[in-house]
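Accompanying notes for the structure given below.
One protein chain omitted, others in place.
Let's look at subunit A:
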Amino acid sequence: MLYDLKLSIAYRYGGMVLTGRHLLHLWPLDLPVVQSVTGQVLTVSPEPAERSGFRDFFGNWTSEVVFSEAHQRFEASLTARVERHMKPRPQLVSANLETMPNILSGIRNLTPDSPLHFLGTTPRIRPNFVLQDYVRDLVPLDASTRHVVHRLGERLHEEMTFDPSATSVDTRHEDAFAARKGVCQDFSHIMIAALRSVGIPSGYVSGCLRTEPPPGKPRLEGADAMHAWVRAWCGPELGWIEYDPTNACEVATNHIVIAYGRDYSDVSPVKGVLKSASGQAGSQAVDVVPVEQETQDAVLG
């Protein structure tokens, strides 16, 4: 699928802000086989005093912008053309839940894709016994990890209510889970914490969804803003799979990946230190439109 992606994110402050320094995670990733990006442009207003970029540890493109003059709002907009391919999936076997600890103790690398980064506690994730029991009630002890991912994702989707008014960007996953309410960030954090609680390495993916569904399909939840889903490591053979608990589906060509991290804190679209006590309000607009192509086959996941 070929898409035109438009993404803009704006902050408005209650008063003048003297300076600002932000890290932006907005560039879609180039992923071999799965996703290729062309013609991307990021505009920032007001004009920043400094602008630079680097790749972070997990390989995400990070832009750094510095505002040195007083401003009351700022906006970052990205346009890009992104092609999503259906990853050919031969019948790979996912590891068994019981064998996971042994597999993991044998892993001897800390490269960005290493499952070792995606276990245990990270700034926004705290594995716990409640979630461990929750998963164990769903699947047998020797379930395949891919089955665990699907079963858990489906269950969360059934039990949770998508409710943007129930949580904020700072809500703890324990609270969102107790209320069984939240948005994609909460769904994802709960699922990551649950997977890690049973020893499955799991991380956070930020990205965007196709805005309008293909004819005859329902609109995906979370398409109007930046989206988030989960990646889980299912053993050395199958490797990483991506699952969207908000929509209860494995990720295919309707999702565009922007950044990978351990949790939201690694990939938040705008990070920044603001010298302002006056509060701030953010707004987002996302548009992911298929490019008309006669030869295009709409392959859906």
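The rule is simple: a residue touches a chain if its C-beta (ideal position, glycine included) is under 8 Å from a C-beta of that chain, and two chains touch if they have at least 3 such contacts; residues count from 1.
One rule holds for everything that comes next: contacts and distances are computed from a predicted model.
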| item | value |
| --- | --- |
| Protein that the absent chain corresponds to, by UniProt name, given "Circularly permuted type 2 ATP-grasp protein", "N-methylhydantoinase B", "Peptide ABC transporter permease" or "DNA-binding protein" | "Circularly permuted type 2 ATP-grasp protein" |
| Full-complex contact with the absent chain, from A:6, A:21 or A:126 | A:21 |
| Option from A:2, A:116, A:179 or A:248 whose C-beta touches the chain left out | A:116 |
| Of A:70, A:107, A:130 or A:285, the one touching the omitted chain in the full complex | A:107 |
| On subunit A, residues whose C-beta touches the chain left out of the figure | 21, 23, 50, 52, 54, 56-58, 64, 66, 68, 104-105, 107-110, 114, 116-117, 119-121, 265, 271-273 |
